[in-house]
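A single protein chain has been removed from this complex, and every other one stays in its place.
Up next, chain A:
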């Protein structure tokens, strides 16, 4: 009986407007994302250069390594930079990303405190070039960018990793957003299926709606213990405009934008995803279907600002975290 309780009926999911994998693939990705545009988002270096053209803020590029020969010069490239991130241009799911928080006495220190030597860093770059982390194992390019100093107001909501904000942009309209907070369980990574907390965000204000860890509701950060109800993303409208602008930049109709908040530069585009996952529905406690249907009925060619205003007006919601008393979290 308890096993049966873990299942629901398709009709109930449909009532909730939940979108399944098959529908996402055929109806949205297949219809709105042209195959030839994929390289723009699958290659982080291309995305970055394109974003610079379109005036979309991204973390500053320190340099790229394209040949095994170039690996030896990486030490020179890194001097003078306190913290940096090395990532494969064609990596997926956060694989192969090396974060160095600070450099002390030729030792490269990761956020977890582990010290690496220059040789370790060089080997990591070499692995990236040989395609260890890229899709299909094809040869890759290593991208080195400055470390993001994420906004202090969000410091209490995360454990070790940088919290990032995922906004689903459909035909240029931001339709749903969530924040991913890394936890001890997720090993400092912002991957939901590894145990990061996903917080659904109100498109109108950037305030938290609902939070889940391992698909089950939660009300405070499991490691820092901080109440999630008070979470509000600062500079929300700027962030939405940035996300909405990615539609013009890539031409992809169904897009997942990953953003971060930098202390000095404000919202920044980290990367784009042409096949964004469906977990965002879990964090929002709502299906994407109705919002996407509404957007499909809107005319094309609306400027980004109006699209954001439209989304903020129509997709505003009440927080579930404020309403519900703590007693209902007994199951968590």
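In the analysis below, contacts are C-beta pairs under 8 Å (C-beta built on N, C-alpha and C of every residue); 3 or more make two chains touch, one makes a residue touch a chain; residues count from 1.
Basically, contacts and distances are computed from a predicted model.
Chemist: Can you work out the missing subunit's protein name as recorded in UniProt? Choose among "Inactive transglutaminase family protein", "MxaK protein", "Oligopeptide transport system permease protein" or "Sugar ABC transporter substrate-binding protein".
Modeler: According to UniProt, the chain not displayed is called "Inactive transglutaminase family protein".
Chemist: For the full complex, which residue in A:95, A:115, A:263 or A:305 touches the chain that was left out?
Modeler: That would be A:95, which touches the missing chain.
Chemist: Of A:83, A:222 or A:285, which residue touches the hidden chain?
Modeler: Among A:83, A:222 or A:285, only A:285 touches the chain that is not shown.
Chemist: Using the touch definition up top, pick the residue from A:73, A:123 or A:313 that touches the left-out chain.
Modeler: Checking each option in A:73, A:123 or A:313, the one touching the absent chain turns out to be A:123.
Chemist: Quickly run down the residues of chain A that touch the omitted chain.
Modeler: Spelled out for chain A, the touching residues are 6-10, 12-13, 16, 18, 20-23, 26-27, 93, 95, 123, 127, 130-132, 137, 194, 212, 215-217, 281-282, 285-287, 320.
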